[in-house]
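Below are the structure tokens for one structure; questions will follow.
For this view, one protein chain was removed and the others were kept in their places.
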Amino acid sequence: MSAQAAPVLNARGLSKVYGNLVALADADFAVRPGEVRALIGSNGAGKSTLVKILTGAIVPTGGRVEIGGEPVPLGDPLGMIRRGVACIYQHSNLAPAMSVLDNIFLGRQPTGRFGIVDTRRQRREAAALLARHGIEIALDAPVGTLPTVKQKEVEILKALALDARVILMDEPTAWLASADVARLHATIRALRQRGVAIVYISHVLDEIFAVCDTVTIMRDGRVVAESQLAETDRAQVVQLMVGETLARETVAAARQQRRPRGTGEIRLRVRDLGRRGVFGGVSFDLHAGEILCLTGLIGSKRTELVRCIFGSDRFDAGTIEIDGRAVSPRSPVEGIASGIGFVPEDRHREGLMLDMTVTDNLVMATLDRHRRGPLLSLAGMARAGRRAIDDLSVRPPGGGTAVKLLSGGNQQKVLVGKWLALGPRILILDEPTVGVDIGAKAEIYAILRREREKGAAILMVSSDLEEVMTVADRIGVMVSGRLSAVHDAGSVGMDEIVREIGGGTP
Amino acid sequence: MTTDRSKGRRDFLKAVAIGSTAVAGAAAGMFGTPGLPATGFGVTRARAEGTRYRMAFIQWQPHTVPAAWSKGIEEVLTPQQVIDYELLDGQNKVEVQVSLMDTLISQGASVIFLQPIDSVALAPSIAKAKRAGISVITLNIDATEPHASHVEMNHYYGAMDIAKAMGDAMGGKGKVAILNAPPGIIIRDQRTNGFVEGMKQHHPGIQIVADQVADWDRKKAQDVLNTILAANPDLGGAYGVNDSMALGAVDVAKEKGLLGKFVVFGNDGETAALESIEAGELTGTQYTDVYQQGRLAAAAATVLATGGVEAGAFAQQSRLLMPYVIATKANAGSIQPSQRW
Partner (left out) sequence: MTIRFASAALVLFFAATIAFFSVSAPRFATASTVENLMSSFSFVAILAMGQAFPLLVRGIDLSIGAIVGLVGMVVFDLSLIFQVPGWIILPAALLVGTAAGALNGALVVCLRLQPFIATLATLAAYRGLTYAVSGRQLVPGLTTTPIRDPWIVGIETYLDVGRWTGLSTFVNMPWLPLSFVIMLGVFVVLQAALSSTRFGRDVYATGGNHEAARLAGIPIGTVTVCAYSISGFCAAIAALIMVARFTTATEALGTGMELSSIAAAVIGGVSLAGGVGAMFGPAVGAFLLGTILIGLTLQGVPQFVQQIITGAILLAAVGYDRLLWLRRERRPAAGAGPA
């Protein structure tokens, strides 16, 4: 696919130092026209820093970048865009109140005299773009009203409209359903045919092996390996990423510890639970000392279901029993009082206080324990924080770090730690490892398993089938708001689950 | 042998008597040369029997003085069954007063009482009212556009008399400070210039060492006077251009134990000032019966509205100076409670 042409993007010796922290050290990175290069590494490995330098968002402390053989000034987003480097970010980079059309041409609307926008030309170009890539979208809809999937498409269109020579995609499929992923990959292949170079940043090894040609692996701020994907395999890649055969061990160890269903008392009993127009007729039991994974497509309303169990949303049909007692949590306060801990999907918006420290976040839900009269015992809080940080292997291990400076995986650990501090009898997690690197994922699984040994009942929503197969004791499949079946994990294969998810009968 | 007290009362009554004749004379003067034909765009208001007259008072902002005027106006207007009166607030904003003027003009008011926040800014509105045949009566603060009538406390001569009384109390020599209003207001100039003139005429031995702005405010006056005292420790007296500032000076005098030695005069004649005088703290003030001022304004308004007299028919704007009394401990007691505001 990729001819032995000169690289269109060639970065040499890039480094970035923030005070004492070396985020990137002497990194080389190059892509050729028509090459799809995967960029992988744990968070904290330097991937995001490299991407930010390449898009002009930050200025490196050292190194240089050439595009098309010419050296370019760094730290200028507009300059990079003009030279054909586009990036599709993980977090939404759109103006939500403006239309799709305006967002596609953000900052680059074609203009006539006096800077008046040539709307006809804009529309023509956009229509051509849509036709060329077979995407359908309402050009005048305000972007904020579109579902996440469609918003991602707009971002892709924005990059495509730039006629970029290099497109960086940061976790492009994080929120996409499998059918959309296939479409994205088809688009990527089409772009490759046209000679566009693509940098594909992702944690999903399946996708990487499916669509990429080459891979660059980073660890601890350095590039540790580059390879043709055809010449390597998953295990090797993961090994290079994590530095040991942790992943293999993890998977094996996990499968060994799987438990048959039915042991332990019934902590949570859900019967015919329903919320009008959203989901209905859901019944299952959750035992102490087990991990039940709810899987399914995006849109199967699993999040809505677990929010009702916790109490952040109301349900209007069915019953919930906790430890044999009927409950009807109407607010998170009541949910917590019933012994439920809830780790939400969007850790940034719904879980963490990003500007506060790690310790503050960890003790946030259990502040009462540290009260001495009307005041809080700061020493007690610090102690509890240190213990949790040790327990969870949060890195960097300083309680006074602002949590927004942590990597995604470590942030997730802090969030889980906050809820564990409550000692919940039931722990609900909603997509806990999205955007988390493999190393941290393993650590989180270990934490969950430990809690399970201690007797907690764990209900986990996950769309990552590999994760589900690794961690679950029992697997529940939801399709369009209905729970179609619950299986014992040891006795069901991935294909069967996949079929059920797609709507076929088992 | 007349006692001080009855002497004080007689002085007061004399003042009132003179004042009343002044009023009568002024009222007579108001009729100037009636019968001139209406000129320009003016509309002669021929009121038929049974019409109601609308009048309103646009004040500067809520304060004891305009409140008392309004009460006086109401006392005169309410018994007259055909007049509707309301009090409107200018909220200390020129544009609000102008807008209210416009509203009243479009409502077809017959008389507007006005306490202009700015003498020039309200002039166009007064002109507009005149064109619509509405009489405008200003209170205390004049406007640059000639209008039906202006009723004011006697700022200038009153201040002169204050200077005289103050000099007398100080024994004809010493230093005084003036606690003044923010600049740019006519009444401030009148009260200050009168004071300065009065001192020059009656007590040339007295030195005015400071003239600072205290924003009509008691608290600010305390701060300002403290500063002045620090620079002039032998200050003998202070003149507050209004009572609030004078009372602030009294507060400072009390604090420094200077009561009895330090002479303070105010201007306006509010109840608080009178009480302070009777308690022996404030030395004196210029007292004007503000209710009376309102009543007189209302009386003029009634005549203009119901008497079929065309506002534009006067050869010149009539100006009514209110009688006043320099209230000191000697005669403050003769001011009746119903006259206090």
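By written order: A and B. Residues from 1 in each chain.
One rule holds in what follows: a contact is a pair of C-beta atoms (placed from the backbone, for glycine too) under 8 Å apart; a residue touches a chain by one contact, two chains touch by 3 or more.
Remember, it's a predicted structure, so these values are computed and weren't measured experimentally.
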Contact residue for the chain not shown (choose from B:144, B:271 or B:334): B:144
Hidden partner chain, touching residue among B:82, B:186 or B:209: B:186
Of B:108, B:172, B:204 or B:260, the one touching the omitted chain in the full complex: B:108
Touching the absent chain when the full complex is considered, from A:106, A:186, A:210 or A:333: A:106
Residues of chain A in contact with the chain not shown: 55, 57, 77-78, 81-82, 87, 89, 92-99, 102, 106-109, 111, 114-117, 136-138, 140-142, 144-147, 149-150, 158, 177-180, 183, 297-299
Missing-partner contacts on chain B, residue numbers: 86, 88-89, 91-95, 98-100, 102-103, 105-108, 117-124, 144, 182-186, 189
